[in-house]
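Before we start, here is the structure in question, set down as structure tokens.
Yeah, one chain of the complex is gone here, protein chain that is, but the others are all in their spots.
So, chain A:
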Amino acid sequence: MGIAAMLGTPVKRREDPRLITGQATYVDDIKLLGMLHMTVLRSPYGHARINTINTDAARQLPGVVAVYTAQDIKGTVGNIPVAAPLPPHITSGMGRRLPLAEEKVRFYGDPVAIVIAENRYIARDALDLIDVDYEPLPVAIDVEKAMQPDSPILYEEFKTNVATSMHPSSEQIDKIFADTVANGGVIVKERFVNQRLAPSPMETRGVVAEYRKSDKALSLWSSSQIPHLLRNYLAIQLGLEQNQVRVIVPEVGGGFGCKLNIYPEEALASFAAMKTGRPVKWIEDRDENLAATIHGRDQVNYLEAAATRDGKVVGLKFHVISDMGSYLQFFTDVIAIAFTLPMLSGCYDIPNIYSSCDTVFTNKAPTDAYRGAGRPEATYMVERAMDVIANELKRDPAEIRLLNFVQPEQFPHTMATGALYDSGNYGAALEKALDIIAYDKLREEQKQKRAQGKLMGIGISSYVEMCGIGPKGTTPFGLYESARVRIEQSGTVIVYTGTSPHGQGEETTFAQIVGNALSIPQEKVLVLHGDTDSTPEGRGTYGSRTTSVGGSAVFQATERLKEKMKTIAASMLEASASDIELEDEKFTVAGSPQKSVPFKKVAAAANTSNTLPPGIEPGLETTVFFEPEACTFPFGTHICVVEVDQDTGEPEITRYVAVDDCGKQLNPLIVAGQVHGGIAQGVGQAMYEEVVYNEDGQLLTSTFMDYAMPIAPELPHFELGHTVTPTNVNPLGVKGVGEAGTIGSTPAVAAAIADALGVAHIDMPLKSEKLWRIIHKQ
């Protein structure tokens, strides 16, 4: 492969050999001398008052070193951090918590006490010896019931479970709706439940904490997406200086947003290490992961849509209810408000969008970012709305979409929601998807199958998402990204990124960016991440931001060094820096190909300094912080074909086409991988996954025997296509693709299954019994 072609080519992921040969180091592989093990006692109740906790028997078990409850950590360990608390109640402490429950437990799995022991078996045995006297309380499980005045209240002093309630005047939208009706248009209404999901990364959470008392140095290994934010907030929680805390994120086996968080166990293991003077490890079990790691989605949404008879949508009115669960985690309170509401116009040029929103506490695990984080909910609502409208008007869903898309020449375009979309060509992506799947022929086939009594359905979803967070002011801590690039004497390169890739393949992508910019093989570039002591302050990996924001920092830092090398090369070649070109690993004077100096030689000159011209600082190292001025808006269209078994109601996906536009593709192999995984996860929500609590607040889906994850044999072959619409909000022209598959797929599958059954809408997950009941009108 020519070096020039390096960017945009399907370079195999350099991460994979170590991952698939078992040589990667995860948190559980960290074993320190004298290390103790921590287990967590969790609430078996959804809501209960803690009268007393007796830990005497547990403490006396041989091998137990310590048992701690809220009383032990109070005053020493601060509350769980919240990134962007919202007024009014939240600033006054509603939803805030210590890492261990104090007076009440508020969800099944709420941490109550920790045991520190010589090994995890003893630590587990000791949990059974802790005697907690609970007084069970009535629970608030159903979010809409939780909003009623007679509901059990999680935070009694606030007399309500509703945290933030945004209900702007709807006078204007109501008038538009009335006018639409008066002019012969249609109004459709629907209620959507976006069910609660468990992120379920293959590697659960895990922590190792080590504390050196002599100089107050805390090292924390954690399976996290955000090493620096974790370091910064943990320092506050523990009363340490930032530079006394070092967070190391080794290999991470998947996050999907659930590791974009600061959890009780991180502070608890640190506290225990500080108290006992020995390293402490905690590895989360799967049942803990399903119960006590954050959940995703969980919104109830009401839609009203107004459209003209000929299918032009004139207004959408949404009410969004966000079920936050029991406590505020890092982004719990802003998922709906900051990520769902701005995206409620989808790909469509709709002049009037109204949204109201309530965020509500219930006796369930906290919800927070999960792959897509608020945007899948918006896309699902908007796409279901387009289908409900198409259904009402007896129009083809593709046609309704094409009729309402924002047109390519309108970009950059400010939507009625206030979101500023950078670039797009929604019609092209849809047309391409229709083309790949041979849509007209497919509808013919559907007619024939229906005539034979077969339940075939076709679903279309055109999505747009908001990626690359984020511009200044989005969070209190700023959402820039950093890169330190060092070119070594030998001409090899080390990149230290502030992002924290955990499966996305940016070690490969970033090497491609650097290799391409410096005209050296990407193999000569090493990409390091995840250690706060060696990487510059960064914000981590989530929200499809790593390449667009972090990659841009890498690119700019590399360009800066390239300029410096050109100056050095110019002096070595006795030419002007502006005449120096870099190609094929050598610097050449433009127009004089015989006058060149190898890349390596310039790198050596810079690093050894003796031959440098005066005024040039030795070394080749620089750090860049890149802060994007706007978000990127990747988009695409997914089409799903299903057949539903008449007798059992079981749905099967028979074809799946995805056309995604993530701007420029730096590595199409990695893009395809992200799309594949994303679709699988979105299909999981549409067809299988649901966290279920019973009416007493007990978690019914506490193991994979009951929580259904999609598995490979259930998924079809994915037929992928792409369009490329670059963005100018970053120097690479990339938009992000980490969440696209998840966002695009769920509505496509839901639409296909509703279409198969000939109904406008069915709530997810679309499991066989539910569909069987509709087919047989049971």
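In this section, a contact is a pair of C-beta atoms (placed from the backbone, for glycine too) under 8 Å apart; a residue touches a chain by one contact, two chains touch by 3 or more; residues count from 1.
By our rule, contacts and distances are computed from a predicted model.
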Worksheet item: For the complex's missing chain, which UniProt name, "NitT/TauT family transport system ATP-binding protein", "NADH-quinone oxidoreductase subunit N", "Carbon monoxide dehydrogenase" or "Sugar ABC transporter permease"?
Response: "Carbon monoxide dehydrogenase"
Worksheet entry | Residue among A:Asp285, A:Glu627 or A:Asp763 touching the omitted chain | A:Asp285
Worksheet entry | Of A:Leu19, A:Leu700 or A:Val759, the one touching the omitted chain in the full complex | A:Leu700
Discussion item. In the whole complex, not just what's shown, which of A:Leu19, A:Ala438, A:Val692 or A:Val759 touches the removed chain?
Written reply: A:Val692
Worksheet item: On chain A, what residues meet the omitted chain?
Response: 39-40, 120-121, 123-125, 127, 285-288, 647-648, 650, 687-688, 692, 700-701, 703-711, 714, 767-769, 772-773, 778
